[in-house]
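Every protein chain except one is present and positioned as in the full complex.
Here is chain A:
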């Protein structure tokens, strides 16, 4: 009797566990799947009713057609460029700041931390006009670099604060041991701290990438021809046929998914606490 109820209990648990997983996966995957269907189904697929869940009449043709549309490929590359600049700069500037916050005690440390966050308290909309004027003056207006810079500003506070937590997670004694055994401070950082902090740094990079990739307001305001993908799609999609909109959506989703998939190992590692 008892064994029966026990196995019943276990199978109920397993059932709950797996149905939870299925629900979570469906939550993410079904919309992506539908967008993909819409993007690949062409005009007929997009307007077909009732909708079918099966991939009938699917071909890459409509999507490729969309890619060939004037400006799509260019804006895709612009987006990649801006995101690349954002990732590089926010790590290059944010990680040292995070390291300083984690390892050194200095006057005004707490205010500094608060100040870093406060930069996000200004709504971008307020800054739009002065920013545009400054950008025109500096010759940054309508350039990928300009968009990358403003995205860096958005991502930098998080980069600094997240990397602070990551560097705090690397025991100080490891670094001290490296100094004692012949490393300069810089060597110790690259030989000991950086490898141990790598998962966290990668996660920070993903975060910066996603912030830049999804950002639309600044990108729309600061560019005219050198649109990023989000800014481009925002302007053209409202006048486009349905399957073009799906294709645009798919193109927006894909890089984030691929990027996160590529670095998922490091993301898991940071949750499992990298250094211990």
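Keep in mind that, in the parts below, contacts are C-beta pairs under 8 Å (C-beta built on N, C-alpha and C of every residue); 3 or more make two chains touch, one makes a residue touch a chain; residues count from 1.
By definition in this document, contacts and distances are computed from a predicted model.
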{"item": "Per UniProt record, name of the chain withheld from view [\"Multiple sugar transport system ATP-binding protein\", \"GntR family transcriptional regulator\", \"Aldehyde dehydrogenase family protein\" or \"DMSO reductase anchor subunit\"]", "value": "\"Multiple sugar transport system ATP-binding protein\""}
{"item": "Options A:40, A:140 or A:192, residue touching the unrepresented chain", "value": "A:192"}
{"item": "Contacting the left-out chain in the complete assembly, out of A:92, A:174, A:224 or A:262", "value": "A:174"}
{"item": "Residue numbers in chain A that touch the chain omitted from display", "value": "171, 173-174, 176-185, 187, 192, 195-196, 275-276"}
